[in-house]
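Down below is the structure, laid out as structure tokens.
One protein chain omitted, others in place.
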Amino acid sequence: MPLSPFRLIARHQWHTLLRERAVWLLLGLVLLVAAYAAAAGWTTYRQQQATQVHYQQQARRDWLSNPDKHPHRMAHYGHFAFRPRAPLSLFDGGMDRFLGNAIFLEAHRQNPVNFSEAGFSTGLLRFGDLSLALLLQVLLPLLLFFLGAGTVAADRENGTLRLLLTQGVSWPQLLLGKAAGLLAVGLLLGVPLLALTGGLWLAAQGGAPSLDEVLRFGLLTLFYGLYLALCCGVAVLVSAASRTARTALVGLIGGWLLLTMVLPRAAQALGSYVYALPSKTAFQTAIQADISRQGDSHNPDDPHYQALRDSVLRAHGVATTDQLPFNYGGYVMAEGEKISAGIYTRHYRRLLDTFRQQNQFARSVAFLDPYLALKNLSMALAGTDFLAYTRFQQQAEAYRYALAQQMNQLQIEHIPNRKRPPTEKDHTIDRAYWQRVPEFRYQAPTVQQVLRAEWVSVAAFGFWGLLLLGLGRRAATRLTAL
Amino acid sequence: MLQALNLTKRYPAGAAGAADRPALNNLNLTIAPGEIFCLLGQNGAGKTTTINLFLGFLQPTAGQALVGGLSVAEHPLETRRLLAYLPETVMLYPNLTGLENLDFFASLAGFRYSAAERRDLLLRAGLPAEAHARRVGTYSKGMRQKVGIAIALAKQARALLLDEPTSGLDPKASNEFSELLLALGQAGTAILMATHDIFRAKEVGTRIGIMREGQLVETLPTHSLTASELETIYLQTV
Partner (left out) sequence: MLILLFQSFLRATGVRLGLGFLLAAGLISLLVGRQFLDRQQRHRHEVGAAQQAELRQLAQFHAKEMGLMLYYAQFGLVNETPPLAGLSIGQRDVNPAVQRVTIRGLEAQKYDADLHNPTNLLLGNLDFSFVLVYLFPLLIIAFTYSAVSEERENGTWRLVAVQSRYLPGFLTQLFAVRLAVVLAVLAALLLLAVPVLGLPLDASLGLFAGTAVGYVLVWFGICFWVASLGKASGTNAMLLVTAWLGLLLVVPAAVNQYLLVRYPLPEALATTVRQRKGYHEKWDLPQAPTVARFFAHYPQFRHFPLPATSFNWLWYYAMQQMGDDESAPQAGELRRKLYQREAASRQLALLLPSLHAQLGLNDLARSGLGNQVRFLDETSRFHEQLRLYFYPRIFGEQPVAAEPWDRHRVQVFTDRAPLRPAGLLLPPLLLALLLAGLGWRNFRRHLYQL
């Protein structure tokens, strides 16, 4: 039983490429870089994880070790939320380095998430983050382009292409065979890299991975496999359409440069130009203006709070707030927190919408640039993307709000409502209440939510797959051996 | 076996080599099994275009090229299965040995030969045994040509297309090649050979066609002519 021409050609391509010493050299070099990236990534991961756990525990201990206190003091004592690193961030750091790692949560104030790696980085970080994902997204495609430029064009140049075709090989068999042979060489590097990723990923779990984690890893593998196949397809098609291997190479490298280096930046620049961002000052000023309009608890003559006081007094049938059966100060603060948090959340949502529009712009460019589709999907599945970050911010804000209101509630219920003479000490409540405040735990979005947020990227992937198939079919009928 | 019906090829204007006149104009030709048809003519007369049309590497502007009764344009894969082809210079994979090249190309065509059979094919094509296991990169042009012949033989094709196969071969190799062709012809293969070599054409051909500016202007049986008569006619025609 003779082998099919497809398999013969694929096998032949594989042997041809692997006969080159330079190919082995390049493969070895990339593996070396991968080993370094994995080792360094693992070290920083452990360092950061250790630091974070340490300070998280310390912050919690500090919180619990507070003595009996006025609950509002505790509302200001506040809490820290630390952004945990996802296990797959070892593979694709994504935005991690540009995102803040810790946020201080206190009453009245929505603090920013501070201490990003980028803020403490010399300009070096802007050259890129050495991760296994970088190797798979950027270097491996380039390598495939280098190797693939000659797949068909070299046969055309030295005349073997005619011979191949007269032997009865069809164009689809030829193109698919060449692409498969190229892909096999690509997998020679891709599989170890993904295996390395799997190892790091398992090591970072500290236990059996959850179903969600397994799905994430599985999908990552799938999309990277598809992307590499896409690159092989493109390389073979460009090679088939080129007269010489050199033209094919120049075209492929040019395309690579455009798609991985220039277009992403240009798209994002255009996106942020079209959807302009307010400055931090403007953002805060707008929030303050809305609060003043709706009711500012800091303004002693604020009409909203005057009306609130009047209605509370009426409801309880008393003349002054001192006669109320609960702590009125706490009540006002709860109202103030509700109003300001509501306004903040509204503005913050609007800001997020602007971010999303900017990002969506670049994300849609994935229809021109499949690299962006992969980059976005990879980050999203690794849990190092914008969605994961906003989740963290939102959960932190929800926690902050709950904490502040819990303290306000304690004040309303347990703090006497009479005015205290200035020399008397603060009223306090029992420190056992501090235990009741749960610790902050970040809940990562589920895989379904991730895919829903990244549907454009998934669609772009599908689009590129179909486009390539279409181009391949067209090429198969139009190409000639001459 | 090979048939051209009003076969015409005009290159698109502006393309390399495009001229006002068609590269091939209204060619009618039938080559029966066992027949060896030699195409003579100057460079650019349309010989290579004819062969490329039979191979399906070019689409005819008008008319048809038929192989075994099938239209090449409509059934490129089926017709190629019946054909073998030997270009002017056979280019092979330089990093593979002669045996490996033969194995690869024969397998592509769907034939599986044992090592002994492959050696036999190479020997029949005239490649000395000690060269079989050497890389093709070290071969001379004649040796590569012989591997090309072996590949054609391995395919057991019913028609053979040859594009100036003997140019650059030394006289001895050229002579061996002629004998091989005659043997193939006797075995029933239809052969179309484009060549500049009038004497070789007279020696192996059953018929000779002379082309000029895309047209087949003369078709002559070789048995009724001597080589010098043929040369006179050729020079008068072109």
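Brief remarks follow.
Chains here go by letter, A and B, matching the order in which they are written, and residues are numbered from 1 within each.
Everything below uses one rule, namely that contacts are C-beta pairs under 8 Å (C-beta built on N, C-alpha and C of every residue); 3 or more make two chains touch, one makes a residue touch a chain.
Since this is a predicted model, take the numbers as computed values, not measurements.
Among the displayed chains, contact with the absent chain in the complete complex occurs for A. Among A:Asn359, A:Ser378 or A:Ser457, only A:Asn359 touches the chain left out of the display.
Interface note for the absent chain: among A:Leu8, A:Leu88 or A:Ala102, the touching residue is A:Ala102. Only one residue from A:Asp62, A:Asp322 or A:Glu413 touches the chain missing from this view: A:Asp62.
Among A:Gly206, A:Pro300 or A:Gly317, only A:Pro300 touches the chain left out of the display.
The chain not shown here touches chain A at positions 22, 26, 33, 36-37, 40-41, 43-44, 47-48, 51-52, 54-55, 58-59, 62, 66-67, 69, 73, 76-78, 80, 82, 94-95, 98-102, 104, 111-130, 134, 138-139, 142, 146, 245-246, 249-250, 253, 257, 261-262, 264-269, 272-273, 277-285, 288, 298-300, 351, 354-355, 358-359, 362, 386, 389, 420, 422-426.
As a convention for this text, only the chains that are shown with their structure count from here on.
By the touch criterion given at the top, residues 52, 55-58, 77, 80-81, 83-85, 87, 89-93, 95, 104-112, 148, 151, 155 of chain B touch chain A in their complex. The touching residues of chain A, when paired with chain B in their complex, are 1-3, 5, 8-9, 12, 16, 19, 158-160, 162-170, 480-482.
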